[in-house]
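Before I ask anything, here is the structure I am working with.
Omission of a single protein chain aside, the complex is shown with its protein chains in their original locations.
Up next, chain A:
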Amino acid sequence: MSRAPRGAAGSRGLGTMEVKSKFGAEFRRFSLERSKPGKFEEFYGLLQHVHKIPNVDVLVGYTDIHGDLLPINNDDNYHKAVSTANPLLRIFIQRKEDADYSAFGTDTVTRKKNVLSNVLRPDNHKKKPHIVISMPQDFRPVSSIIDVDILPETHRRVRLYKYGTDKPLGFYIRDGSSVRVTPHGLEKVPGIFISRLVPGGLAQSTGLLAVNDEVLEVNGIEVSGKSLDQVTDMMIANSRNLIITVRPANQRNNVVRNSRTSGSSGQSTESSLPSSTPNILGNLLQGEEESDEEDIIIEDSGEPQQIPKAAPASESTESLSQIELLHESTQNGFLPSSEMNLNHSAGSISMEYEDPEPGRKSLEEDGTIITL
């Protein structure tokens, strides 16, 4: 909200800007008023018009100054694209049906590849999987399996990201007992298990958790020795960004890493979490800290009023981003800033997946990220 006008004002005050748009093999060139780029919808309509594809759903992308291919799908990134175009704005259009989402990325510079090659020769890029990010309209933290590289294969760390969905977390936990390997041999110890998934809930729809999975940690804190009620309270307290480490009841879908022999059975490693736990814990806590909820304040409200339920999801600094508003415009003024925060947090989340140790990255399961 604040950056776009600044960018527009701060950049060269040239009247017009050249646009080179490519759809398939066809190029179109036209110009835009740099100071008045208009709205994204207008631009989208213009592109459809100049390429004579009025009823085709397309994805619009542009190359930024670093050569990265970035999407244009809302006013903000459209304005960003316009303001940073120097001097030419290169637009790439794909049909939605055969769109290659993975073409978009932030690390195209490091790959030292011509951005065009990604678009033109998608087979080339398939050989080298790289960080995949979802489409910007879906930009927000998502539920996912994380920390595959540092956890034992028998464990799974799942991040259930509640924000942005209306779905309930939707699962139940119960007391139970599990068999552990201890120095004194096998021992039956009390444990916490997932007892039920609510149909249509977040837990069920992600498919990452299942009934009878044993809960080992909640947001980096081990649950052993804690009561069912304590674990319940911990989970609810972390409900906006819940990271559960489980030992899945079904051990056949485990992530198998190449670097290790896959012969180790579940029982042999389950006795404890890896010794590098402090590190992980640190990461988790840090992540949690950053993506923590923000409280809302309404100043000088003369009337009792409902506080909007939507809330910013991330907090990069300690200061509460406070929204000081006039009486009338409380709700209107509030939303854009939350979106800005969203973009930011999306960036920080995506960083978490950058553990590019190529040898370890091949996964048995399809994709580490499940988009909701």
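For this structure, a couple of remarks:
Keep in mind that, in the parts below, a contact is a pair of C-beta atoms (placed from the backbone, for glycine too) under 8 Å apart; a residue touches a chain by one contact, two chains touch by 3 or more; residues count from 1.
Everything that follows uses one rule, which is that contacts and distances are computed from a predicted model.
The complex includes a chain that is not drawn, and of the options "Lethal giant larvae homologue 2 domain-containing protein", "Peptidase S26 domain-containing protein", "Sorting nexin-1" or "NADH-ubiquinone oxidoreductase chain 2" the UniProt name matching it is "Lethal giant larvae homologue 2 domain-containing protein". If you put the hidden chain back, the residue from A:Gln48, A:Gln94, A:Asn219 or A:Asn254 that touches it is A:Asn219. Panel shows chain A; residues 162, 168-176, 195-196, 218-219, 221, 223, 226-240, 242, 282, 285, 288, 293-302, 304, 306-307, 309, 311, 318-320, 322, 324 of it touch the chain omitted from the view.
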